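What you see is the complex with one protein chain gone and the rest in place.
As written, the chain order gives the labels A and B, with residue 1 at the start of each chain.
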Amino acid sequence: MTEKLLEIKDLSVIYKTDEETVYAVNDLNLTLNKGETLGLVGETGAGKTTTALSIMRLLPDRTGRITRGCITLGDLDITRASEADMRLIRGNGISMVFQDPMTSLNPILTVGEQIAEVLQLHRLDMSPEQKEKRVDEILEMVGLPADRKHEYPHQFSGGMKQRVVIAIALACEPQLILADEPTTALDVTIQAQILKLMKELKQRLNTAMLFITHDLGVVAQICDRVAIMYAGEIIEIGTTDNIFEGKKHHPYTVGLFGSIPDMTKATRRLNPIEGLMPDPTAPLGGCKFHPRCPQCMEICKTAKPLNIIDGTHAIGCHLFAGGAGHDARINLESTGGAE
Amino acid sequence: MLRYIAKRILMMIPVILGISLIVFSIIELSPGDPVSLMLGDGASAQAVAELREQMGLNDNFFVRYARYIGHAVTGDFGISYRNKVQVVNEIASRFPTTLTLTFWGVAISVLIGIPVGVISAIRQYTFIDAASLFSALILTSMPAFWLGLLLILLFSLKLGLLPATGVATMQHFLMPSVTLAAASMATIIRMTRSTMLEVIRQDYIRTAKAKGASAFRIVYKHALRNALLPVVTVIGLNFGTQLGGAIVIESVFAMPGIGTLMVAAVRTKDTPIVMAAVLFVALLASITNLIVDVLYAYIDPRLKSQFVKK
Partner (left out) sequence: MKRFHLIVSCFLIVAFLLTGCGGNKPAADKAPGGKKDSLNFAILAESKELDPQKSSDTLTYVLLLQVFDTLIKQRPDGSLVPGLAEKWNISPDGKEVTFTIRKGVKFHNGDILTTKDVAYTLNRAIKSAYTSKFTSVMQSAEAVDDTTVKLKLKHAYGPILFCVANPSLAIVSQKAVEAAGDNFGKNPVGTGPYKFVKWVSGEKIDFTRFDDYYRGPAKIKDVAFRFITDATTAAIALEKGEIDVLHNPSKSDRKAQMDNKNLQYHEIESAYYYHISMNNKTGPFADKRVRQAVSYAIDRQNIVLGGLDGIGAPDEAPMPPSAFGYPKDFKNNPYDPEKAKKLLAEAGYPNGLTVKFKINQAAMYAKPAEVIQEQLRKVGINAELELMERATYLEEVTKKFNYDISLYVITALLPDADYVCYTRLHSSMLGNGNNFTETNIPRLDAALDKGRTSQSKDERYAAYREVSEIVKEEAPIIPVMTAKFAIVANKAIKGVSSSTVDLHEVYDYSWE
């Protein structure tokens, strides 16, 4: 049940422009098992999207660059794969659902054409009729009538468009879906519908998912495990139970939940925490959170905290020093796994 | 859609009428007497007066305008003052040259301008990009007559490859069309480049990449057609300018088109010819704009559905 699907090791990504260098992701480690849903939670700018784009190798051409680390999908090292190999992976092995359904679809192609395109690219074995059938099938699966495939994106509402985007992502039944805030742009009732749909489909197809969000309520509903990201690093990771019910938390996570880290009454939005994220262009030594941390200690300003709390729960904070594996990095191989 | 086209055609009528009144006023109210120009130096006052009367030029301005429009709607555009030929025949005989020239001008500017603009955009900040922007700058700032003469000097005189004057064969149209294309090509290159740059930043391009589409497919299938929408409008609007540019080019390459006809007619105050030529060009420009708009709606489903709903 806990077969490893994706492994990210020491990933560092920068954006280099003429004026500055942004250190977007710093030494990130993450493992995702087959069929598992991992929530990636963090404020805007934490590096969530960058992480997902790195997995797709779709970082912006001239500026974005992976400087360190590797990402492996099964046997394939994505950071070193050829562009041709990557094209075969994208949309087929890994699909991505983007944040804004309003702009994610090409306005001048029918939704049917856009879904069929993935099949044309990856299912060379299918006849045109089979492809058409598959398009109908997949549309029905995401809850849209098949005969709407001849319509254009502007004829659909936001929620329906996101269903189309999901249909595109699922068309080739990939092993992994990267969902980058798939519901953020939608209003609340639609959010719930889409979420429900994704949960259902995921279970039905047994697809692994990296679910990026800053909505804790969403996380609780859909994820098996949760990783909290701050300034390009993962500062806490554990099973959904660990995060929502565990007693020990990273001070940032505590801030996120506000005063009541109660799964039942969880606040829907991340609580604003006083202060700002550190300037991503000037890497900070020690604990990245120390300028904002109410419990900051001397050591925090110089040494990077790395702590494991227990088998499935890891927190990167000096408060928990002395626990098991003091020097180890946050446990990536944690097996909180299936519910 | 048909209703829309019909509406647009109806809307052309007041536009054309307005243009006709403006042009008529400009020619008629500007100084200079066509009859004196026709008869030349040394004609007696009596001879001038007689011919004026004969041509009905002594009537009041509005009477003459009304008479003109009255005849024009029946398809009678009168007889050239200067050449005594039926204006309609004259326009008809000149039209193919101008149309061929303009067509190839537009075609060349599009066939070169769009690919160069695309390459320039997808290779932004490279040498190719800089080179194409630089040549676009040179093309826009080079006056057509000058470029035309340079081409003639090079290809006709020095290399002897192409004829300098006339319209007998397609070869005759090559240099004039290239000259005509030059100016609008620059606009098309820049326009394509900038819309293309904007389009390739769009989310749906990222979606296409995430599907595993190749760079070529992304440009051809997803980016280009979206980027072309505004370019098509520009090409349509440019059409009028192209016809204007044709005037200079026809003169440089000694081509019998509407442009040279119009210039000669303005000089001699040949009102029937000027009127008909201007109206004709205006009509052509209106029709082109209509075609472009319909084409636009055809390429852009967002607009198309607007018409369908109505």
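One rule holds for everything that comes next: a contact is a pair of C-beta atoms (placed from the backbone, for glycine too) under 8 Å apart; a residue touches a chain by one contact, two chains touch by 3 or more.
As the structure is a prediction and not an experimental result, all values here were calculated from the model.
Every shown chain that the unseen chain touches in the whole complex is listed here: B. Contact with the undisplayed chain is limited, among B:57, B:149, B:197 or B:237, to B:149.
When the whole complex is considered, the residue among B:9, B:26, B:47 or B:66 that touches the unshown chain is B:47. Contact with the omitted chain, checked across B:5, B:23, B:57 or B:99, is made by B:99. Interface with the hidden chain, as seen from subunit B, comprises residues 30-33, 36-48, 50-51, 54, 79, 82-85, 90, 93-94, 96-97, 99-100, 103-104, 107, 145, 148-149, 152-153, 156-157, 160, 163-170, 172-173, 221, 225, 250-257, 260-261, 263-264, 267, 269, 295, 298-299.
We adopt the following convention: only the chains that are shown with their structure count from here on.
The touching residues of subunit B, when paired with subunit A in their complex, are 125, 202-204, 206-214, 221-222, 225-226, 299-302, 305. Remark: subunit A residues 56, 58, 62, 86-92, 95-96, 98, 100, 103-110, 117-118, 121-122, 152, 154-155, 165, 168 touch subunit B in the complex.
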